[in-house]
Structure formats: structure tokens, C-alpha cells
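A quick write-up on the structure given underneath.
The complex is shown incomplete by one protein chain, all other protein chains being positioned as in the whole.
In order of appearance the chains are A, B and C, and numbering begins at 1 in each one.
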Amino acid sequence: MPSRYVITLCDGPSCMHKKSKEIEMVIKSELEKNGLLEKTRVMLSGCLGMCKKGPVMIVNPGYTIYGGITEKDIPEIIQKHLLKKQPVARLVIDEDHLYNRFFRIFGDVDFFRKQMRITLRNCGIMDPESIEDYLALRGYEALGKVLTEMTPQQVIAEVKKSGLRGRGGAGFPTGLKWEITAKAEGKEKFVICNADEGDPGAFMDRSAIEGDPHTVIEGMIIGGYAVGSSRGIVYIRAEYPLAVKRLEKAIVDARQEGFLGKNILGSNFSFDIEIRLGAGAFVCGEETALIHSIEGSRGMPRPRPPFPSVSGLFGNPTLINNVETWANIPVIILDGADWFSSIGTEKSKGTKVFALAGKIKNTGLVEVPMGTTLREIIYEIGGGIPNNKKIKAIQTGGPSGGCLSEEYLDTKIDYESLAQAGSIMGSGGMIIIDEDSCMVNIAKFFLEFTQNESCGKCTPCREGTKRMLEILTRITEGKGEEGDIEKLQRLGNMIKKSSLCGLGQSAPNPVLSTIKNFRVEYEEHIKNRKCPAKVCQSLFNYSIIDKCVGCGACKKICPTQAISGQAKAKHAIDQSKCIKCGLCFKTCKFNAIIKS
Amino acid sequence: MITIYINDKPYKVEEGQTIMQAADKVGFRIPRLCYHPKLSIEGACRVCIVEVEGAKNYVASCAFPVSEGMKIKTNSEELRRARRDIVELILDNHPQDCHTCERDGICELQRLAFSMGIRKRHFEGERKHYEKDLSSTSVVRDPNKCILCGRCVRICSEIQKANVLGHAHRGFKTVVMPAYNMPFSESVCTTCGQCINVCPTAAFVEKNYTQELFQKLNDKSIVKIAQIAPSVRAAIGEAFGLEAGKAMEHEIVAALKRLGFDYVFDTQFSADLTIMEEGSEFLERLQGKGKLPMITSCSSAWMKCLEQFHPDLIENVSTAKSPMSMMSAMIKTYFAQKIKRDPKDILSVAIMCCTAKKYEASRPELMVEGLPATDMVITTREIAWMIKSSGIDLLDIKGENFDEPLGLSSGAGTIFGTTGGVMEAAIRTAYELYTGETLLDIEIADIRGFKGVKEGKVIMDGKEIRVAVAHGLGNANEVLEIARKDPSRYHFIEIMGCPGGCIGGGGQPYAGYNSIPLDEECLKKRAEALYGLDRNKTIRRSHENPDIQRIYKEFLGRPLSPAAHKLLHTHYKAKEPRGIIPVVNAVL
Amino acid sequence: MLTPLETIKKKRAEAISRIIGKGYLSTKRVYVGMATCEIAAGSKGVMEVFSQAIKKGLADVYLSQKGCAGRCNLEPTVEVIEEGKIPVKYCKVTPQMAVDIIERHLKKGEIIKEWIIK
Partner (left out) sequence: MPVELKKVSKKDALKKFMDSCKSLPNPESQLIAILHKAQEINGYLNKELMDDIALEMNIPTAHIWGVATFYHYFKLVPQGKHSISVCLGTACYVKGAEEVLNTIRSELKVNFGQTTEDGLFTLQEARCLGACGLAPVIMIDDRIYGELTPKKVIEILNTYRK
């Protein structure tokens, strides 16, 4: 027979110290006294993360948390709560920070322990297609609180006080944006969630929506309430079919429960959300381009002012925040601006999600408090560089960001420090680059991306990035010229300062920052025609050394028949035929093929 | 008023304008390229960037509003270099064929490059290579010369509302083109040529017939006859460095004679003829024979627009041919008989302010005696070049008169060249035909000027006749929407395809060094030149033109006679592809 | 009439009892990662193994999908959670491993240490 109640008692070190064992004994005897032992399960759990309020126990169903309990309180709880279904109010605590639950499952792993999960708090612990799971995790409670206890002005004040800044890249204070939109006049107002995540290597938005779509929806409803909007739009990449599907389902479920639609939860506030699909254009992450795309046009940015908060979608005041920003809102409302602003640094509050990738042991999504150092992320969470290689650079901010050298490892993550170091927070890509990578080539890769994604509207970005790419290409091909670095800097600085939108203004960053931090590599390419990392194909040759045993594997795989040699004798590569595909290098089991 | 600082000096300026507007008024002309005062702000070229204290990046002065205490630098060393580099980047992706280019010497990009001080190139690289589109009768599109300022796209969608052109593809591969990159000739292009007017380079130019014409002018076996549209005389001086507004009537006649034309006639004569036909048609419709409101049919771009965008209104449009086609028809019949020459041996050349007339000339339904009525249409720009190229000094030439019998015109024919002119001319004659009395107050102020849609009325015999005038196809769309909703609101509507009427035609001289294309001040001066010619004439009503009376007596009989119907009237039909005028302008 | 906040709390209580009604409390809970990245790594096959097993009578197991926890290089991941015990997180799970997890862990309570995320 299934239990009617489950009592979970925290068995963490702190609560143990506060006598949870003794409490457990009392609970069991009290249950027995009241004839409830059969119907109730009593369990010990790992740390519930509420140590300050310990000892802590949770009564389910209902998820009532009791804190600071002693043996003496138990009879009262059993009698009132379990028998009469009336929780003992004086012992109930709200200390259960939403972000703690994740750690009840994952807190014992190094990778997670250093993290703090606010926006991704539910990702990985709930069924994203179940609104019940979300409700059980205090979902939509923030919405209820806002509609019951707060005026729109109070909501905005709370968000302002939290110090939350836009997580899409530029870090504009979120509360201020809300305030401007709320004050702007228009026929109607719009609330938009920017889910057009396009940075190569960044996928936190996808992950957030796939893992916990309701958080974003709840954040948007609250935003709509605060600024006086009744129409919300999620602009999401068409490349994310699963995220779209889950979001669609979440919207339908939320509508059914009365969280979306007319007169939400009996209030006189109405709000609904529609989904708009992108169609593959990185520049649509820029807010004015995104608006044009929603309007059914080419996603090309326009000059600001007017800012979208004043004149955005269809000329109406429009509040745009990205997925991560929205996901913070319910937590700020429930746990309070004071709590939220206690996390992070002076100017950057809360947490930031990074997509950790590249040459690092633990790749993945990490959410850390602002102020965490790069070193902590890379070595303590990421587990360091694999294969005992040396770290060479950290690329943050995706194609709009920059490459920092090793000496910046102790930089604290916040908007200002990263900018000072010559990179940006961006949407949160973090690529670790080891000694096997050529920085000129990396810069070229990013520039290729932005050049390809340039909308073509403004001259500096359209023409300038093309020229920069041409110069970089010739450097990597060993055709660099004296003065090329200066040309790159001249063009780069001009493009940064003159371009129409953020894409162009940040496009030169990877190049400029690698010149700043790795100038020697550029000079090696240009002056000595050498690629120190042996990546740029034109700048090295493959050759076979004496280790060759003549197995013939390389000869077999070579697509251009450039390798010749008798069986069991040393082979040789005909450089005129070699296309430097590297297949032989990968195939050789005897390390007999080298780059020189 | 607020105070702003430009290059450290304080200036009092009005609030609510952009940095560029404010700077213009206090004597700083910030360099610019994609900006056009009549079009929406694009902010794309970044040539007009300035430094604003406190802003992280440069701002585009065309889009950024001034505010109290703003400190602006327009000429700092770093800014000058950035601006220079931007213009160089444009040049780097532009054919370097200035000395063989049609716009050499009058190209905005060339001037800009010069004023930036680009003497050495730093960033040359890959350049675009696209096919030229030569398919249209009127407009040649050369994407290689396009610098993507987007003015053509904006004028086509915002002013003309034809939406023929758009940006396609993206980034470095962006090209301005019609839908599907289809040839112009197959698109909904109305051939108005406004894209040419606003293009800063030679990405759009008219289909040029000057070489063919030079060749024909040397052919002794044919009779070479020219006709000149009213607005050509009002603008051609600008191509020779004169201020706008100087009428050059007799000088062009003389120049054309020197070029080798045997006869030079005046399209104003056939404008009078048009009034006779169209006026009579209007009176018939007023008496219940035909649909009202009647809409004018003189403008070729408008006629193509009608067939593609408003086929439902075809029956409302006057069947009278345009003055050019009436003149050509008369040349190949009436005049051919007079000089006893086979019309096959006559070369009929129309000197027009217009690129769409090139298209009109190719319409098969306008053929006369199995021949094209108009053999060649030459724009003001082309003829100006031919005159220069032949070493004829237009500015210092003894004027000559138009030839008889198709050279004499009334003032009504003159004002055809400006918006409202056809209507005014029509009223002058229709009033008399209807009431039997002479209209004394013949200058109708309500329908003059450059308001997009103008309304006016006349009382004829106690009957109120309500008229409307629209210029530019966007305004035409607007007036037609009004008429569709309330069919009895107007009796007569004049529509001209180009902003300002023919004086703003797609074939008029390019803007000068310090002026902008389609500048309203310039259009006003051109219009004033025509109104001045009208005022100085003793005959100001078409029906009073003695040569008009003669041609009816000798050849046509009376207005709307079978002969007139055969030679002076035509018909229109719905055309594919059908074009769309969006209800909401989502194209911005 | 209930305030919005009261309504939410009521809905939450209802949701929890519905979840419990599905067997949430008295059983082992199995969470299979089903985000795009996990699916790409093959989690659909893993999910299939678990759901088939339940169909064929595997009792006392509450199966749910979940979003991605962020361990890209270890996907697909599967968690087996029992109230009161330390949650067990398996990584790089293949369908074959899923069969083993059912046989050894879910049925016999053996935690397969070598597959656990550390």
C-alpha cells in the first residue's frame, strides 16, 4: 500500500550536527503513537541546502518545509499537519531557494558543485513537457505573487533593484529597459523573448527552453504585466525543432491552466504568447533586425534611436529580453531582489550561463555566479585541458568576443572586467584553445562567420569584414605583407566604431584581440612564413621520417596518390601532389609522419 | 531652441531634428551618401558619421537626434580617416572605369571620393561581377556599379510604391534586383526612371540611343524630325551648368537643327491636340457616355502602372494617346502627306524628359500605317550629351522657332510639363466647350504646387466639377483609393507618374554638385519656367491655337471624329505580371 | 474568490498529488535526458529500452524525460533517484547499458559504479 505521506529529513552534515538523528527517532515514535507509521515513509536525504535554517524537514505531498525544528516540535507537526492537514505555520520556512533543488541531485559532482543554478535551476530535474512538474517546483508562483501582491511599478522596482542586466550580450540594465517600455506610449505594447541564439558553440537558450520552457513563459508574463503588454512573442531559431515543440506544448498547457489568455488567474490582466520562427540569420539576434524579421522582412538592423522600448514592433513600444534574462525573473520575484543582488559583483549581479567547449575535459553548460574567475571555470568545473596540453587562449563571447591569453585566467567574470580585458561577456560562449591551435586561424574562423552573416546593409561591415578576411587569408597562406597587421587594426577599429549594429561593431573583436594578445603569431606568419602551431596548411609540409616501417597505411589512404614506397621500406611524400588533407598524419600508427 | 556644440563652437538649433539637419542649417555640410530627404532614413552607408561626446561609437548624423548640450565633432583626424576608409571600401568593390562611365563627372561617388582625399588605395580585393540587365526598353541596371545605398529601392517602394526593386541575398553578396532576378522587361517596372534620378552612380542609367541617333542623323535618305516635350526646355540648361528654371526653348530648336534634324516640332502642339480630344471625351463622359471619374493617360509610366496594378480602372482612363504619340501619329500621316514623303522615310524622334516614353514608343498598339509612330525616344540627358558631344554651344546660340505646321502651341500645352498642368489646360478648354463662355481666371492655384494629392473644383453652368491631381505613382495610388471608395467624389483625375510631373521625369539632368536629386526647390524652379512661358503667351487655351484649328479643318475633322479615333486614341489592357501595392507598407 | 496566488498554490497542490498518483513517491525514479544534444547522442534508444521494460511489467519505476543538465561530453545521461538515497547519475548510456541498469540497479538495487558521473 502506497504511503500517504513522505517526510524527508535532511541528513546533511550541518543538520546532523543539529541532531537530525534524534529528531528522526522522535518522528517515528510519534507516528506510531498516532497510528500513522504504516501510511508514512520517513527518509533521510542528502543536504537540502538550507543549512542555516537546519534542521530541516520536508513534508510531502505539499512540499511544506519546516526549518529549525527540535524534538519538541514534532508532536505538533504530526498532529496538526498529518492528521488535520494544517501545516504549522510558525515553523514553515520559505528559505527553499529554487536553485537548490538541482543540487540535491547533482551537488556531489565536481562539475556542478562550483556552479550556481538560477536560470537553469530546473533543467535536468524535471520533465519539460509536464506543467505539473513545473508547478511542483514552485512554478508560476512568482506570477501568482505578482498578480496578487504587486503593482506593475513594484515589479519594475524589484527588477531594477535586483541589478539584473541583459544576458544577450550588451548587459543593459533590465529594470531600466522595463521602465522605459512601461513609460513609452503606444497603441499596444509587445514583449519579445529573443531565442534566436546563433553564436556558434553557444546553446544555452536551446537547452533552457528544452529543459524548462515554462520559466521563460512565466518570466514573459510577468514582464507583460509590468510594462502593460498583452502580446508576447518568442522569436526562436527554426533550427531548434525540439525547443519549438516543447515551447508550443508549454504555451498550450499554460493556456489551459489559465496562466495565459484573458484575465489570467481571475485578475484583469490578459496576456498571450505566440511563437515566431527565424529562418537562419545570425544578425536577427540584434533587436532591430529581430523586429524586422518578426514583421516579415529581411532581418536588417536600423539605426537607433528610436530604441525598441520606445518604437519597436509595428512601431509600438517593445520589450526585448533574451531567454536567459527572462528565466531569471521568476526567481527574482520569489526570492527577492535583495537576495539576487547579493550574488555576483558590484556591477554584475546574479549568475551567467556559459557554454564551455573546445579543448577542455568537461564540455558543457555551466552556470556560475558573476565574479567567478576564468581559472575556476576552466580548471575546477571544466577539469582543465585534456592530454596535458597547455592552455593558449580563452575565447569568450562567440564571434563578437575576443581571445584572452593565459595571463587573464584570474579575470573575474563580469561585464566590465571582460570588456576591460578586451573581450565581452556576449551571450556566453566560452571556447578553450590549447597550444595546438593557431590564433590567426581562429581569428579567421570567427571573421569568416561574421562576414558570412553580415546582413550587407552598412558599408563598414559588408565591405570591411570582407577585406579583413582577405588579409587574414593571405596571412594564413603565407602571403602576408609587411603592414598587414596595421591594416587589420586600422580597418578593425574603423569597423568597430562605424558600423550600424552590434554585429559589425563587434565583428573585428576576435582579430583585434588576437593581435593584441598573440601578435607574435601574426608576425611569425608574415615575416617568417611559419605557422607555429602547424595549422595553416600552406605553411608546413608533411614528411615521413625514419620511424616509418613501410606498412603502407598512409599510401592506401592518400586521396591524391602522393605517397609512394615499397612495402616494409620507408615511404615518401611527393609534395607537388600533396593537398595537405592530413589523412596520412592521422592514419600513421608509428608517428612517422610529421609536420615541418 | 537648444545649444549644441559643433567642433567646439556653440550653436542654437531647433530641437527634434537630426544632427545632419541641424548641422546643415549652421553651415556644416556633413558628407553623405545613402541619405535622401524625401526617403526614409537608411543609415547604411555610414559616410555621414560624426563623433558625439559620450557615445562609444560614431553615430550616423542622418539618424541621430540632437539634444541639449550635445558635443559633436565632424572633422577630427580619426573621424576623417574612418570616413575616408569607408568611402574607399565602397570604391574597392566598384568598377574602376570612371573615365569610360556614363556618369563620369557627374557621379556622386566620384565627387565624394575626391572630397575625401582618397589618393591611395589600401584595401583592394575581390570585386563583384554580375550581369548587366539590358532587357528593358528604358532602364539599364548594372549591379557592378551599385553601392547598395538603397535609394532606388526606397524611391521605388516609398514614393512610387511599385516595389519593383528590392535587396536580395545578403552580406557581401547583396544585390539590388527585381524579384527572382528577372529581367526588368518581365518585371512590374513602370519604367518611370526615378531609380536613375536618385542613383548616386551609374548602377541605373537610361537605355541610351545616342549612337543610333547620330548614325541616323547622317542618313541623307530620310527625313529627320524631332519633337520636344515641354519640360525638356525647363531643365536642359542645368546640364550645361545653368541654374534650374531657365527656359531654353528656342536654343534647343537651334541646337537640334545643327545636330541634323530637318524639322523640329513642339510636343506642346500635340498637347493642345490632346486637350481637344481628352476634353471632348470628358464632356461626353459627363453626359453619360462612359465611366467617371475620367483619368488622364498622358504619362507613360502611369499607363504601365495602370495595366499592372490597377486593371480595374482601365475603363476610367481616357483613350486619348499621349501628346508624344499624337505628335508622332500626325508626323507620319498629316505631315508626311504635306511634304509628300512615304512615312517609311521619316525618322520620328521624341526628345523627352522621360524614360517611360521609350517604353511607350515600343507599344505595338500605337503603330500608325503599320509603322512605329515614334522611332526613337531620347531623354533630356541624352540630348544634352549629344549637343555637347557635337560641339554645339547651347548657351551661346541664336534661338530659332519651331517648324510649322506642328510647332505652334498655346500656354496650356506648355504647362503640361508640370503636375496639375494637364488638368488646368483641360479646364481652360472644357469650360468653354461646355458653357460656351471663356474662362477668364485661368490660373487654378488649388491644383498647382507639390502637394501629393491636390483637389479643386470649377463650376460649369452651375454644375460643380470636382477634380484631383496626383503626381508620383504612390500618390496616384492614394487618390485612386479615395476614388474607389467614393466613385462620385471626383469627375476628373490627373495622374503623372513622376514626382512633380514631367519636370521631375526619369530622363531629366542629374542633380548638380551641391544639389540633391528631385530637390523640391529645383522642381519648383522648373515649374516656374513653364508657368512663365505660359504667362508670356497670348494664346493660353488649346482650342484657340490656330494650327490646332487648321489640323482639324484640314485633316481630322473634329475632336473624336473617326479619323481622330483612329490616329489619336488607343486602348489599354491588363498586363502580366500583375503587381501588388501593399495595403500596409511593410517594406520599410 | 481565490487570489491568483492562492489559485496557484492550489494548482500546485493538485499537480503534486497528480504526480504522486503516478507513483512518484513509492518507487525508483528514472530520468532520461531528452534534449536535442542528448537525443543526438542516442538517448531516444535508451528511453525506448526503459519504456518497453515498464510496458513489459517492470514495476515500481517512475520514468520521466528531462532537459539537459549541461554535461555535453557525457551524454546521454540517466538518473536513478530514490528518496533518501544519493541520486545515481549514469553517463554515456547506451541501450545495452540501459538493459543492464534495469537488471542490476532497478531490479536488484546494485549501483553500477563504473558508469557513474564523477
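What we mean here is this: a contact is a pair of C-beta atoms (placed from the backbone, for glycine too) under 8 Å apart; a residue touches a chain by one contact, two chains touch by 3 or more.
These figures come from a predicted structure and were not determined experimentally.
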Neighbouring displayed chains - absent chain, whole complex: A, B, C
Selected residue (touches chain absent from view) among B:Pro143, B:Pro178 or B:Gly504: B:Pro178
Hidden partner chain, touching residue among A:Ile431, A:Leu500 or A:Ile544: A:Ile431
Listed residues C:Leu5, C:Ile19 or C:Ala41, member touching the removed chain: C:Ala41
Of B:Val164, B:Val368 or B:Ala412, the residue in touch with the unshown chain: B:Val164
Touch list for chain A against the chain that is not drawn: 198-203, 206-207, 238-241, 276-282, 293-300, 314, 355, 357-359, 363-364, 395, 398, 429, 431, 433, 437, 445-446, 449, 455, 559, 581-583, 586
Touching residues (missing chain, whole complex) on chain B: 157, 163-170, 177-181, 188, 577-584, 586-587
Chain C residues that touch the omitted chain in the full complex: 36-37, 39-41, 71-75
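Note that in this section only the chains that are shown with their structure count from here on.
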A-B compared against A-C, more contacting pairs: A-C
Chain centre separation in whole Å, for chain C relative to chain B (CA means): 73
Between chain A and chain C, centroid-to-centroid distance (C-alpha), Å: 24
Chain C residues counted as touching two or more neighbouring chains: none
Contacts with two or more other chains, residues of chain B listed in rising order: none
Complex contacts: residues of chain A adjacent to chain B: 281, 295-298, 300, 302-303, 305, 451-460, 462-464, 466-467, 470, 487, 490-491, 494, 496-500, 505
Touching residues (chain side chain C, partner chain A) in the complex: 1-9, 11-13, 15-20, 23, 25-26, 31, 33-37, 39, 64-74, 79, 81, 83-84, 86-87, 89, 117-118
Chain A-facing residues of chain B, complex: 41-47, 49, 56-58, 60, 62-65, 81-82, 85-86, 89-90, 92-93, 122-123, 125-126, 148, 150, 167, 169-174, 586-587
